[in-house]
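The other protein chains are all here in position, but one chain of the complex has been omitted.
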Amino acid sequence: MWRTILRRVLIMIPQLILVSILIFMLAQLMPGDPFYGSLNPNSDPATIARMRHAAGLDLPWYQQYVKWVGNVLHGDLGTSYVVNKGWTVTRIIGQRIWPTLSMGIIAAVLTYVLSISQALLAARNENKIIDRILIVWNTMTSAVPSFVFYFVMMVLFVYIIPIFPSSGTGIDDTQSFTTNFFSNLRYAFLPALTIALFSTNSIFQYLRSNLLDQQAQDYVRTARAKGVQIKDVFRKHILRNAFLPIASGIGYSITGILGGAIFAETVFGYPGLGALFVQALSGRDYTVITALMLLQGVLALLGGLLSDIISAWVDPRVRVK
Amino acid sequence: MSELVRIENLKVYYPIRTGFFNRVTDNIKAVDNISFTIESGQTYGLVGESGSGKTTIGKSLVGLEDPTSGKILFEGHEVTTNRQKKAINYNKDVQMVFQDSQSSLNPRKTIGEIIAEPLKNFGVPNFIGAGYDGERSFDQTKINERVLALLKIVGLPAQTVAQYPFQFSGGQRQRIGVARALATNPRLIVADEPVSALDLSVQAQVLNFMKKIQREYGISFLFISHDLGVVKYMTDNIAIMHNGRFVEMGTTNDIFNDAQHIYTKRLLSAIPSLDVSKRDEKRAYRKRIESEFTQNKGAYYQQDGLRDRAYDLEPITKTHYVALKKEGA
Partner (left out) sequence: MDMEVKKQRFGSKFIKNFWRELEKDNLALLATILLIVLFLFIIIGQIFVPTDIGTMSNILSANLPPLTNGHILGTTNSGADFVLTLIASASNSLIIGFGVAILITIISVTFGMIIGYFGGWIDWIAMRLIDFWLVMPLLMILAIIFSTAKGLSIWSLILILAVLSWPPNVRLIRTLTLSEVNRDYVQAAKISGTPWYKILFTGIFPNISSTVISDFALTLAGSIGIETSLTYLGFGLKHGTSSLGTMLTVLSGSSASSVYTQWWLWIPVTLVLIILTFGIVVLGQVARRAIDQRQSVS
């Protein structure tokens, strides 16, 4: 098993390089350059040329790429020109990463909790009313674009029944870490719950059909014939078999955090990385956008790696070896 | 009696990849140096357990597997690779009946379309009979006529043409498969366990149709099976396979009345018989064969890694060959 994991990690290195090259080239295609924000209409062309030369913008692209990679590895992601003028991108991202992460992790956990409980409920009551309602609910939430539901949720729980705060993250540089942590939870919970409520379909559908298949299998009939109670059969055998593939999906939830955050944070007024992306894009802040894309690419690769590791670990065939 | 197909030193190996870089470390020797000849109009049985390589030989003959090395000759022309086979429209002369009648008929096509498929590609021969080399027509009416004629030969009513595979039983579907194999007047039909998936009573029916066709049209048959009883009924010549190699080959008479190789004897002793009175006798005989097998293995097999590898075939009589350790080797 370690061999597979090692091979997997090694494969990730060229993938990382390729992703970074692609993102870099995409960034080059965007109009505007780092001096877009700081240029004064009255600057003379010579100064502009000098500044560009100093920043290495007239070097051939592969040299720029190497420079950029070097910078990134040293933690230098450039400077923002629009979002928070003058701040380094690293600082901006650093400020906003915690809210997005906390929301994302809570959302991921809640998604699993909700999908699994729905699937269990549906499978145990196949074709009864509760099963049909759950199926319709999941079909609907997966067919309709989620931001619609996000908006409805926000209106409901922030304005109509004001339980949750309407905007902000609850994080304040003057407070201590623990205070921030708990205050943030108040702000993060509603968005996280909303995301989770409307992304249950894939796990639900898969798990439900898997559970139903298992229930009909011969070994279950055998166990029941031997006198084992159905709920014990459930616990010991069915769950284990049905959950193996779900476990490997955990890695992919990491990948989805940032993407889901883009809409949720915008609707709920929760300034994390997602909202940052929208802001930066509207303002053409290209350094921030590039950095975020790179972050997402890295997360995606890590997520895939995690999934592969978990499935390798959980696969009984591999374990026996 | 002319030579129809000759197989020389056929090897089909599948590489095994292990290690960090997925290097090829070893091979699965599905077919390990097989040579034999098929004469026109004759019937042959290929017997062995699962994994013995018999299906692989059948598939290589028909063009569904690529040999790793060796030669296949059809009436003197070399047809080892698929390109060579295509060049002489090989499959109009060599066809196959598959084991699983459920999956060998396209569920979305009507029976008429299924049987007509080879006719559309190779043309309709002007009359039915193996070894027909004359005119072939691609005319749609001729194709339809031929399809109806074929259905009649296998005993199915004309309205079958518009129906779908799911509407038929296993035995009927297998007969449809035979009709399809027969469509282009093949000289050789390879039947891969055609009745293994059927109920016993239905087996007899399908087998009888195949026998009738074989006699009437002079087609050579290669009958692949794990069931010696079926093979005895259907074929004149038998070859026994074990671990990718032949252990014994001869006429049906040779094999059943004068079995030489211990593996053959073991297979024969395992055939259940209906004679209850001889039950104890047979059981004792089986046990004796088993012990003989384990004791005398060295005389019949050499070791290849963890596998038993039979020796080359040596002739005992003009028709009978056995895999024995060569004297003085």
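By written order: A and B. Residues from 1 in each chain.
By our rule, a contact is a pair of C-beta atoms (placed from the backbone, for glycine too) under 8 Å apart; a residue touches a chain by one contact, two chains touch by 3 or more.
Remember, it's a predicted structure, so these values are computed and weren't measured experimentally.
The absent chain, not drawn in this view, touches the displayed chains A, B throughout the complex. Of the options A:Tyr65, A:Trp87 or A:Phe151, the residue whose C-beta touches the omitted chain is A:Phe151. In the complete complex, the residue from B:Ile38, B:Val62, B:Val124 or B:Ala191 that touches the missing chain is B:Val62.
Annotation for chain B: contacts to the undisplayed chain at residues 62-64, 89, 91-92, 95-96, 98-100, 103-110, 112-113, 116-118, 121-122, 144, 161-162, 164, 166-167, 177, 180. Residue-level contact of chain A with the missing chain is found at 15, 18-19, 22-23, 26, 29-31, 132, 136, 139-140, 142-148, 151-152, 155, 158-159, 166, 258-259, 262-263, 266-267, 277-278, 281-282, 284, 289, 292-293, 296-297, 300-301, 304.
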